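Can you keep this structure in mind? I'll have questions shortly.
One protein chain omitted, others in place.
To keep things simple, chains are lettered A and B as they appear, and every chain counts its residues starting from 1.
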Amino acid sequence: MTACLYTRLDTVDDAVQCLASAGEDGHVIAGGVALGILMNERLVKPVHLLDISRIDALKRIEVTAEGVLSIGALATHQEVLTSAAVAATCPLLIEMSSEIACERIRNRGTIGGSICLGDPQGDPPVALLALDAVVRAAGPQGLRDIPIRTFFQDVYTTALQSDEILQEIRIPRIPDGGGMAYHKFSARRAMDYATTVSAAVQLACDPDDGRIINAGLGLGGVGVTPVWSKAIADGLLNATPCPEIFAWMRKMVHEELSPIGDHLYSADYKSHVAAVILRRATERAYNRAVAGSDRR
Amino acid sequence: MSVDISLRVNGAEHRLAVEPTETLVNVLRNRLGMTGTHKDCTMGICGACTILLNGQPVSSCLLLACQADGEAIRTIEGLERDGALSLLQEAFLRYGAVQCGFCTPGFLMIAVALLEKNPKPDRNEIIDALKGNLCRCTGYTKIVDAIEFVANN
Partner (left out) sequence: MASDKKQPDGQKFALESAKQQALWQREFQQIVADVQGQALGPNWTANSSPRNIGLPLPRNDVLYKVRGTARYAANISMDGMLYGRFVRSQEPHARILNIDVSAATQAPGVHAILTADEIPQDRLLVGTHDNDTPILAKDRVRYVGEPIVAIVAESVEQAQQACDLVEVEYESLPVIFTPEEAIIVGAYQIDAEAEGNIITEHRHDVGDVDAAFAAADIVLENTFTTEPIDHCFLEAQAGLAFVDSGGTLNLLVSTQYPHFHHEQLARVTGLPMEKIRVIQTVVGGAFGGKIDDTIECASCLLALKTSRPVSMTLTREEVFIATTKRHRLKFRQKLAATKEGHLTALELDILCDGGAYRSYSRVVAGRCVVHAGMPYRFPNLRVHFMTAFTNHVPSGSMRSFGVVKMAFALESHLTELAAKIGISPIEIRKRNGFVDGDVISTGQVLQDVGLLKTLAEIEPIYERRKRELAGVHGQGQMNPGRKRGLGVACLGYGIGYSGIRNPSTARLAVSADGFVTAFCGTPDIGTGSDMALTQIAAEALDIDLGRLRVVSGDSTKTDDSGPTSASRTTYFSGNAVCLASEDFKRQFCTAVAEKTGCLPAQVRIDNDRVIVQNEPLAFEQACRLIADDVDAIVGYGKFDPDIEIDISTYQGNAYPTYTYGTHLVEIEVDEELGSVDVVRYWAAHDGGVIVNPIGAEGQVEGGIVQGLGMALWEKIVRQEGFIVNPHYRDYLLPGAMDIPGELSVWFVETYDRTGPFGAKGLAEASIIPTPGAIAGAISNAVGVWPRGIPMESEKILELMGHYSADAAKSATVKGQPREPR
């Protein structure tokens, strides 16, 4: 049996240092949900496990003085789901987190782990794309901020360097009068990993005439990475929801996205579903914005 | 390289040396002889290996034993009180919530966690809590009935 090394780390600095010295052999493990599956499937045979799961500094969820919602990379999905700070500032993340697998997975899986995996069907990346979040990474050269919209680069490939550790996710202050919604389609109502298409929408509208003045959106399960579409978001600006705008959105979804057909659904059907649920999420987000309250 | 760890399982302390890649379910079953926690998909999907880690349900097939070092673990073997079935176990028995029984340990642990957090869940909350555990025999209805009975008593 190949011997595997194990190091438990207590601080981010130690983790960065250890990762640097472990080099290619280092495998960072947090909640172990994704890595655990890969190890059990014998697709990954770690040589040196760097356990960051006990770095308390990375578990904080707080709202900064500037109104930025800062979520430590090690916050579990369940902690995000039940966080008062998140509920007060960014209910989209609550709605999204409630859709992640089930509680026993949410109790170990972390928001940082989900982003680092870059799974095109993961829930958190989709919501964070809509929210225009910033990812803060710690590396040998110090901290680096990466806009989430440039973070997902290719199939399970992110902008995080191999010597960096994800430290926190920063979500800019949501202007008042905003509305957001997360919508997920899956074959079953029971938890589904393989077959989901999801859409997150964040909108703000002009209190006087109801025009959309700010829009962000993310889509999951419709390409090799989680997808952010600037074109569609920009097209919503100055519009109000109406059949014409939705028809335009549907056209854009079909043009902009390249979902991959799988053993359950064709690529075309996924595009179709993406267009439908993006519209539903947009309608719901808009209604919430107009209602002046983002509470569900 | 083996790692020395200590596990508090159902209140009893176990000190042992584990390989870093050993999962908690394997340690419980193979090292501690606690085979009440079952192992099936090893991908965190079926829920048969659900245990409580510091009171929270987790999949023990995805949790490395060394990550559980020093933590409190509860398994199905810890549900009885003085040899008598807990109310939840008795409800599973009486309501026909168990057929082949292979998924039962996972469902019991999920139900324990739910009822400790929310002693009076309604039917929808119960179903939502069970959504990540698979059962092929019962069609779930009687499992929900059993938990609902405990919630109402």
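As a convention for this text, contacts are C-beta pairs under 8 Å (C-beta built on N, C-alpha and C of every residue); 3 or more make two chains touch, one makes a residue touch a chain.
Because the structure is a prediction, the values reported are computed rather than measured.
A.B. asks: Counting the whole assembly, list the visible chains that the omitted chain makes contact with.
C.D. replies: A, B
A.B. asks: Out of A:Asp25, A:Asp234 or A:Asp262, which residue would touch the omitted chain in the full complex?
C.D. replies: Going through A:Asp25, A:Asp234 or A:Asp262 one by one, A:Asp262 is the residue touching the chain not shown.
A.B. asks: Considering the whole complex, which of A:Ala85, A:Val276 or A:Val290 touches the chain not shown?
C.D. replies: The missing chain is touched by A:Val276.
A.B. asks: Touching the missing chain, which residues of chain B?
C.D. replies: Its contact residues with the unshown chain are 29, 32-43, 45-46, 48, 75-77, 79-80, 83, 85, 89-90, 92-96, 98-105, 108, 127-128, 130-144.
A.B. asks: Provide the residue numbers of chain A that touch the chain removed from this figure.
C.D. replies: 1, 42, 185, 187-195, 260-269, 272-273, 276
Following the convention adopted for this analysis, only the chains that are shown with their structure count from here on.
A.B. asks: Would you kindly tell me how far, in whole Å, the mean C-alpha position of chain B lies from that of chain A?
C.D. replies: 29
A.B. asks: In the complex, go through chain B and note every residue touching chain A.
C.D. replies: Per the stated touch rule, the residues are 1, 3, 19-21, 23, 42-45, 47, 50, 53, 56-59, 61-64, 66-67, 69, 110, 113, 129, 131-133.
A.B. asks: Spell out the residues on chain A that touch chain B in their complex, using ranges where they run on.
C.D. replies: Those in contact with chain B are residues 1, 3-6, 8, 29, 32-33, 36-37, 39-41, 46, 49, 51, 53, 78, 101-105, 107-108, 189-191, 193.
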